[in-house]
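One structure is given here, and the rest of the page talks about it.
Missing here: one protein chain of the complex. Every other protein chain is in place.
And now, chain A:
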Amino acid sequence: MMELVCPAGTPAALRAAVDAGAHTVYCGFADETNARNFPGLNFSREELAEGVAYAHARDAKVLVAINTFPRAGDQALWHRAVADAARLGADAVILADLGLIAHAAEAHPGLRLHLSVQAAAANPDAINFYAETFGIRRVVLPRVLSVEEITAINREIEVETEVFVFGGLCVMAEGRCSLSSYATGLSPNMNGVCSPASHVAYADVGGNHEARLGDFLIHRTPKGMPVPYPTLCKGCFTSPDGKGDSQTGHIFEDPVSLDATRLIPALQKAGVSALKIEGRQRSRAYVAQVVRAFRAAVEAAEQGAPMPEGLLARLTEGQAATTGAYAKTWR
């Protein structure tokens, strides 16, 4: 059966995910070493130890994401995170930075290393480079690849692949995007945040709701319509063509989220080992619901049965979903 890898932003979400059938949960420490560095989220060292004990007692694994890029002059914080994850019994660490991976491979030879999506390893050469040089065992594939490309990659590599199937959708190669720091000074790579709430402002202007990120207007909707969170790459913009005409709309991506449920059989056939659900910032109720639905889906896929329909309708209601780059026409 394909492994179901589920998000846990809090100890309660970890227990909810395990109880709902997650094979594996992933989480991070409550600091800038992980890419969901949001207030009120993530784990202390003690909470991780308890989480690992809870998961292991129920045959589930725990992965620790240490997937931001260590700050120059301050690498000790990241090194300590890797050492603590190893000491507290994490089944693997999820890393993105070349230097941190080199450190982990040398200082913790017994620790299983996964390559984060933030490392943007988008072809077999990149994956084989990390596997041969540092012994990484699994790669989380960037969301820029089609199912055909994932199939081709799996033919050329030895390590396991993990892909995102549900939740937030990055349209840029992750770990290689500075849009957020251009607008706010804070970025996923450096600070573990994208389009951070600290730089968001909502206002009612004329007959409209407006959502800004830093100095830039990202969404404007008529009063009475919901205004989406101003994630930069999902904003509504205008592009003049230089000849007197212009296009207005979601130039990078619509405010959609990823739902690749119906592609699970194709991903299984493509040789994918694990399916990942995004959303460490989500509530424990949401996590439990999504995990239950996806556990049923991977069990159905294992038996060659059709994908259960409409399982997640309630969670995606009011928001459009896409299969993203997995379908080649998305490009």
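Methods note: contacts are C-beta pairs under 8 Å (C-beta built on N, C-alpha and C of every residue); 3 or more make two chains touch, one makes a residue touch a chain; residues count from 1.
Basically, contacts and distances are computed from a predicted model.
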Options "Ubiquinone biosynthesis protein UbiV", "ATP phosphoribosyltransferase", "Transcriptional regulator" or "Putative tricarboxylic transport membrane protein": UniProt name of the undisplayed chain: "Ubiquinone biosynthesis protein UbiV"
From A:83, A:173, A:200 or A:321, residue that would touch the chain that is not displayed: A:173
Interface with the undisplayed chain - residues on chain A: 69-75, 96-100, 102-103, 119-126, 128-129, 143-145, 149, 152, 171-173, 175-179, 181-185, 187, 189-190, 214-218, 220, 233, 235-242, 247-248, 251-253, 325, 328-331
